[in-house]
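Yeah, one chain of the complex is gone here, protein chain that is, but the others are all in their spots.
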Amino acid sequence: MTLKKFAVTFALGSVGLLTTGATVSTAQSHVNSPDPLLGTPSIATETSNIDGITGHAESGKHLYRRFCIGCHGPDGNGQGMNAQWIDPQPRDFTEATFKCRSTPTGTLPTDEDLYNAITRGFVTTNMPSWRPLSPQQRADLVAFIKTWSPRWAKEKPGTSLNIPPETAITIESILHGRELFQKLECWKCHGPEGHADGPSAATLTDSKGNPIKPFNFSTGDRFMCGDSNRDLYRIFMTGLDGSPMPSFADVIQPNDAWDLVHFLRTLQVALPNQELTLWQSYKAAHGKDLKPIGPDSAGGAQ
Amino acid sequence: MSKKFREGADPMNTKWSRWKTVLTCAFLLIAIALCDIRTASALPTGKVMAIPAFARKYGLPCSACHTAWPELNNFGQVFRDNGYQLMNDRDSPIWQNPSYFPITFRITPSWHRETTTNQALDVPGTITGGAVGTLTQAGFDLSGMDLWSGGTLYKNISFILLPSSDPTAVWHFESAFIRFDNLWHTPWLNVKFGRFEIDNLISEKRFLFLSSNGGLYQIYHFNVPGSINDFGYGDNQIGVELAGHSANSYTRYSVSFLSSNEGGVNFTNSVTPGGAPSNRSYDVNLAFSQAFNAPGPPGESGFGQERIGAFAYIGQRPTSFETLNGNDLVGIDNKPFYRIGFAGDLSYKNLELLPLFMYGHDNPYLGQFGVPSNTPLPAGAQAPTFYGGFLEAHYYFNPQNVALARFEQIKVGQQALNTTQGSLGNITAVSFGYRWYPIMFSRAGVALDGEFSRVRTIGAEPESADGDGTVGVPGAAVWSNSIYFGIDFDF
Partner (left out) sequence: MRMKFFAVLGFTVAMGSAVMVFATPPAGSGSITGKVTYTGTPMKMKPIDMSKEPSCAKQHATPISTENVATGPGNTLEWVVVYISAGDEGTVTPSQGVRYDQKGCQYLPHVLPMLAGQQLQIYNDDQTSHNIHPLAKVNQEWNKSQPPGSPPIDTKWDKPEFISVKCNIHPWMHGYFVVLKTSHYAVTGADGSFAITGLPPGKYTVTAWQEQYGTKTQDVTVGGGAATANFVFTATPY
């Protein structure tokens, strides 16, 4: 065969290959646009705004197909091909209910909340940190995620929680936080020492009915919504929507909230922190004076 | 048939035919026109590193880490740099489902056809050579198989164990190393120990070509004709590597300290016949790269990530050996060589460009066989040098369809002897390919791979080792073509 015949054979073969590749389609690896009758925002026009970067849903769609579709699914409902092996289940974007927000319970998160969630990822879950993507790419993904639910077309995001400056880390603050932990009955799910063994822990289910465990403070795991005290403050003030964790914004004063933050850090016995060191030396001296946390207890010093 | 075309089709014609260039460009354009990004999707549903076991472990799609497996994108690069960890407090194997087994198989059955011109042959009916002709081989074939295990042994301790076989099931260890990751909790300190791929910015182990001529970077294996140096920049070496990266791997560096025996394992000696000589000297590889995001015009989403890097491999090879009964034992009288260059990984939306430039320099003694370094060089001996590189382009219609093209050129700067024909060994090569991934689940993948590659080597056999090993007309061009179609399984 001459070179010419080879070139022709190769050309025909390639064209055949390309045509097949180009035209055969499946739901598994192709992003399905939401039904326009639902009133979801348009992919062509939806944008996001984070720190001066504008994200575009059109670009986000291609990124979603590459990075997100395996877990979150071609319909954005958390039913990707890998979802059946994942616990906790991937986020269902069609409901617009998100755990880690700076906005009050029941309201939509801000663009920045979603951007931070993508950047930070969720430790202890299958959601990686997507920091290796550029800021522009992450902003594009935020814009695209908003096209899955009609809520984004009809509601505005909530107002970000105003977090006052952190109060001093003192034993008084930790002790007061301990009283709050008792009074607000956090121990009913999280357990008296934060081991996720409270009386209600075993029966918890998330809003889709899947069993879910409360956070276990003692394992050395970091929080899903961020590592800092400010992140911890936000967690119980805004609640983790979609999960049993409620918002305490209506029942805790801002400075009292900082006391609770300081106490919660002392439960993280496997992650060294300033509050824990302070608490351990206090307990060495005064441990026997502390009433145990649990039913019928004041939780404070006698 | 036009005369011009027939001229161009003549394998002995050393001029590139404009006709052929136009034809191949046209095919690429047709490919682009046919593939609509929105519809190009999939059926339901060697020497390379793409491991569905990671996708199974973390539940991510293959395309999260790979532009098109096995080539890595930046997210996959960070995962690899972190020691195959997502750093999500769930990396240690104790967290994995007991039925998860970190192992992957890869093998590629194929059909291919090679032709190599200017080969010495027997005159039909005789056994003493005397003829020059074109050697052609075609048929179905099997690649070697990779049986790859890799991942974490513990948080921040990772490993790869990669026994690899050739198509006849003769096995060797392609890679086998342990890596201590994030020492002192910093991504800047990671130590790897064992046999591994050196830290090339453009990896030959994770590239998208499989054919005989297209499936290697010419300059990664080039040595000036007559040089006794056996070094290949794309080959796995054995030693220890210190590497580090910024949190998002935009900045990366590595320093490796390697044995000067081209990754050969075992300190055998040839008192037992068949053992390979070993050296007692060491090579050093240095690599550094920096990436940045290229912003686009206002109102648009940017061009993508751009990375540029520089590398230097400084090594030595022996010029003579301690012997027993004439058998080589350990190499001595080492002389140095180096390879230095720049490389890049540039993106413009769906187009990726991979340029590389390399300059190679061997000590004059390395250009002369059997001349120990304590004896004078023959007259006319000079330091063998070469330079060149390649430009490779990928166009990703979507994560499951990618078109490939590569142009390579290598020129010898100085031959080993100044009396040698100046162009001896020069290489020009062009390759085209297309990969379609009909199945890209997290649990397994299949790619259909089609390639065409054409290499011209002046006066020497092609690096692919096609042909019969003997040039027909000395000093004249040898053209080697590959046409390849393979089905690449990875599961």
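Each chain gets a letter, A and B, in the order it is written, and its residues are counted from 1.
Everything that follows uses one rule, which is that a contact is a pair of C-beta atoms (placed from the backbone, for glycine too) under 8 Å apart; a residue touches a chain by one contact, two chains touch by 3 or more.
Computed from a predicted model, the values in this text were never measured in an experiment.
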(message) Going by the stated contact criterion, tell me the shown chains that border the hidden chain.
(response) A
(message) Touching the hidden chain in the complete assembly: which of A:Thr40, A:Ser59, A:Thr107 or A:Ser173 does that?
(response) A:Thr107
(message) Using the touch definition from the top, which of A:Met224, A:Met245, A:Leu264 or A:Ile293 touches the missing chain?
(response) A:Met245
(request) Pick out which of A:Glu95, A:Glu112, A:Glu166 or A:Glu193 touches the chain that's been left out of the picture. (result) A:Glu95
(request) Can you list, in ascending order, the chain A residues touching the missing chain? (result) 95, 97, 104-107, 151, 155, 183-185, 188-189, 199-200, 203-205, 207, 239, 241-251, 295
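By definition in this document, only the chains that are shown with their structure count from here on.
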(message) How many angstrom lie between the centres of chain A and chain B, each centre taken as the mean Cα position?
(response) 41
(request) Within their complex, state which residues of chain A touch chain B. (result) 2-4, 6-7, 9-11, 13-15, 17-26, 28-30, 54-56, 59, 62, 65-67, 69-71, 80-83, 85-86, 121-137, 140, 221-222
(request) Flag every residue of chain B that touches chain A in the complex, lowest number first. (result) 1, 5, 9, 11, 20, 23-24, 27, 30-31, 34-37, 39-45, 55, 58-61, 63-64, 74-75, 77-78, 86-90, 97, 113, 247-249, 293, 295, 299-302, 304-305, 397-401, 434, 436, 438, 440-442, 448, 450, 452, 481, 483, 485
